[in-house]
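Shown below is the structure under consideration.
One protein chain omitted, others in place.
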Amino acid sequence: MTPRLRRRVFLAAAVVAGAFLLWGLTGLPDYGVYNGPYGDVLNRVAVAERKATNVVASVTFDYRGVDTMGEEYILFAAVLGVAILLRAQRDETEQPPDEDAADRHAPATSNAVRVVGLALVGPVVLFGGYVVTHGHLTPGGGFQGGVVLATAALLVYLSGEYVTLRRVSPEVATDAAESVGAGAYVAIGLLGVAAGATFLANVLPLGRPGALLSAGTIPPINLVVGLEVAGGFMLLLSEFLEQTLVIRRPGEVT
Amino acid sequence: MIVLEVAVFLLVAAAGTAVVLTRDPLNQAIVASFYGLVLGIMFFVYQAPDVALSQITVGAVALPLMILLALAKVRALEGSRRRDDR
Partner (left out) sequence: MRFLPYAVAAWLLLVGLYGIVTSRNLVHAIICLSVAQSSTYILLLSVGFERGGTAPIFLDVPVGTKAVDPVVGALTLTDIVVGATVSALLLALAVQAHKHHGTLDPERLKPERD
């Protein structure tokens, strides 16, 4: 099928599909008018029931905790898939990364990038930790804070070299962080079973809404999800960087 | 407020179309980063700060980063092939 024929077939199908889609979407309530009772009920009772002022976090990690566990495992499986796909193949060698090698075409990092990157690493780590730990009080949580923490690893790479990144976050540590984070979620769920309630029930003391130690199991789940997401994204970053800098096919030049 | 919402929606539609119409992947990574930022702004207009935080960190930073790293590896492989063909 030639590209032109494919484009014509797609445009014809898109017109039909688009018509059906728009016809279906007109059945939805008007934008700006919210009919469903679920959201209103949650907004009214969630703070009193779970003592967490961030209702979205209590929905993610408490009311629908099992769905989040499944999503976290999709992330884990995808990172595992990347690690398997990008391992050194049979005809490739692993050479020590030398960013100042004579045959590298990339320009040297400018001093401005190094200084700004170095200055921002600390504040970004602090901000990431803040977003993870305050996820049940203000907007944030494990997912967002984990990605912010992984961005700090990127800043370490930008302001230094690949060996700096490896020294700051050794591969064993990121692997362990990601696996421990994924397993600890199930462990917190089993805590509920051990206490006599259902899996992932909120069995820790609930505290007072607005305090840092409140909302039962939600802060621990935020911490382990942040650990897993940060470890996962750092692993992704290091796998892709390794491909460019360390793993070489015979005759390859970066 | 209505004007803001309409403007943001049209900007999102335009940015999404621009991402698709940019054919070169290197340019597309930058346009995708801008699209991620515009989506984050739209999620703020939607009064969903959690989602906006997630979108800004992922769609404007993490995803274009991984695209650039994949493109760097592809360029290295093509460079070696061109050297072998010479």
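So that you can tell them apart, the chains are marked A and B in the order they are listed, and the count of residues begins at 1 in each.
One rule holds in what follows: a residue touches a chain if its C-beta (ideal position, glycine included) is under 8 Å from a C-beta of that chain, and two chains touch if they have at least 3 such contacts.
The shown structure was predicted, so the numbers you read here are calculated from the model rather than taken from an experiment.
Checked against the full complex, the candidates A:3, A:96 or A:196 give a single residue touching the omitted chain, namely A:3. Annotation for chain A: contacts to the undisplayed chain at residues 3, 6-7, 10-11, 14, 17-18, 21-22, 25-26, 28-34, 36, 38-39, 42-44, 46-48, 53-57, 59-60, 64, 67-68, 71-72, 74-75, 78-79, 81-82, 85-86, 89, 137-139, 141, 143-144, 146-147, 209-210, 229, 232-233, 236, 239-240, 243, 249.
With the whole complex as reference, residues 2, 5-6, 9-10, 12-13, 16-17, 19-21, 23-25, 28-29, 32, 35, 39, 42-43, 46-51, 53-55, 58-59, 62-63, 66-67, 70-71, 73-74, 77, 81 of chain B touch the missing chain.
Quick note on the criterion: only the chains that are shown with their structure count from here on.
Within the complex formed with chain A, the residues of chain B that make contact are 48-50, 53-54, 57-58, 61-62, 65-66, 69-70, 72-73, 76-77, 79-80, 83-84. Interface residues of chain A facing chain B in the complex, by the touch rule stated above, are 54, 56-57, 105, 131, 139-141, 143-144, 147-148, 150-151, 154, 233, 236-237, 240-241, 243-244, 249, 251-254.
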